[in-house]
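Heads up, one of the protein chains got dropped from this complex, but the rest are sitting where they should.
The block that comes next holds chain A.
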Amino acid sequence: MKTRSIASLLLTTALTFAAAGVASAQDKTVKIGALSDQSGLYADLGGPGSTLAAQMAVEDSGLAAKGWKIDIVSGDHQNKPDIGTAIARQWFDVDKVDVIVDVPNSGVALAVNNVIKEKNGVYINSGAATSDLTNAQCSPNTVHWTYDTYMLAHTTGQALVKAGGDSWFFLTADYAFGAALERDTTAVVTANGGKVVGGVKHPLNTPDFSSFLLQAQASKAKIIGLANAGGDTTNSIKQAAEFGIVKGGQKLAALLLFLTDVKAIGLETAQGLNFTETFYWDMNDQTRAFSKRFAGKMKNNAPPTMVQAGVYAGVRHYLKALDALGGNPHDGVKVVEKMKSMPTEDDLFGKGEIQPNGRTIHSAYLFEVKKPSESKGPWDFYKLVGSVPGDQAFTPLSESKCALLKK
C-alpha cells in the first residue's frame, strides 16, 4: 500500500514537471486585463468600450485558429489609485494576468505602472495622458499608446500660441494628469513667447465651474486652457458659453477633448473648438469599417474614441509580438522588447514605431468641431484641419529623462 502511494506520488511529480517543461517551451495561453473607469466620468471614453476593443483585437488577430487560448478580464478602478493597484496585484498574483491595458486617469496609471514593473507584466496604456509614463517614470514593461500631455501641448497648445494666443489662464484638474498637462503646455507657451497669467486648480469631478470661470474671465487672458478631461471638460465648456466667455473675446483651449465629450456638449455649444486627437472614426475606409463593427456591438451605438482605438491597436501589436515569439514566455520585459523591435502597423493608426522609452509614435491630427449645419449624422463631429507627423508630436528622445535611454 505504502509503496504504491509513493510510486503514484513520484509519477504525479514527474508528470507535473513534464507539463511545466512543455509550458515554458510553447505556452499559448494569454490573459488580458482591461483596467478602466467603468462607471465614472471617464467610463465613456474608455470603460466597457475598451474591453470590447480588446476583445475585437483578440478576434481579429486570428491567433485562436493557431491554437492560442486568450482570455480577457475587466476591472473598475473607480479613479482611485489604491483600488487600481489592488486589482492589478490580484490579477498578477491570483488570476495570472499577463498584460494590463487601457487604464485612464494618470494618477491610477502611474500607480499601476509600478505594480506591473514589480510583477514583470506587460502594460499597454492607452487611456492615461501623463507623459511621465515614458519620461521620468518610464519602465521596461510599459508601452504608452494613443496620446500624452507632451503631444497635446505641442499640437493644440502650440497652434493656439502661434495664432496669437499669447496669454494663458489654466483651469487644471487637481491631480497628476492636470499637473502634467499644465506643465507641458506652459513650457510650450513660454517657449513660443507667450506668458501664463494665472490659473486655478479644481478638484476632479467638479459639477460647477462658475467660480473658476469668473476668475478666468477676470484674468483677461486671451486663452483659457482647460487642463482637464471628460465630464470636467464638458462642464467647463458648457458653462463658459453660459457666462459669455467666448463672446467676450476670450478663447477656450480644450487641450484634451474626446468624441464622447463633443457628443455630451452638443454641437451647438462645441462648434469651432480646436483640439488634437490621434484617431477619429471617419478618417478613411479602414477606420470607418472598424468603427462600424465596433459601434454595432456598443449599447449606445457609439463609434470608438481614440482611447478605445488605442487599446485595439495596442493589443493587436502585443499579440503579433507573442506570435513572433512562438509562445507566451510570461516575461513582461521580454515581450515588450519584442514589441519595440517590431514596427507598428494597423488599420486605425497606420504605420508607427515604439521608441526605447515605451512611447508609441504615430501621427496626430488637429480637428475642429463642425457647425450643427455641417454635421450629417449622429457622430459626424470633426473637420480635419491639419496633421502633425509622429516624430514632431511626441517627446524627442533627446529631451526624454527616461532611465532606459541611458544604457
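Remarks
Rule of thumb we're sticking to: contacts are C-beta pairs under 8 Å (C-beta built on N, C-alpha and C of every residue); 3 or more make two chains touch, one makes a residue touch a chain; residues count from 1.
Heads up, the rule we're going with is that contacts and distances are computed from a predicted model.
Not every chain of the complex appears here, and the one that does not is recorded in UniProt as "Branched-chain amino acid ABC transporter permease", selected from "Cytochrome aa3 subunit 2", "Branched-chain amino acid ABC transporter permease", "Ferredoxin" or "Cysteine desulfurase".
Of the listed residues A:120, A:239, A:363 or A:387, the one in contact with the hidden chain in the full complex is A:239.
Across A:68, A:169, A:212 or A:275, the residue that sits in touch with the chain not pictured is A:212. Among A:26, A:90, A:300 or A:341, only A:300 touches the chain that is left out of the view. Touching residues on chain A toward the chain that is not drawn are 39-45, 47, 174, 200-203, 205-208, 210-212, 214-215, 217-218, 230-231, 234-235, 238-239, 242-244, 248, 260-261, 263-266, 268-269, 299-300, 302.
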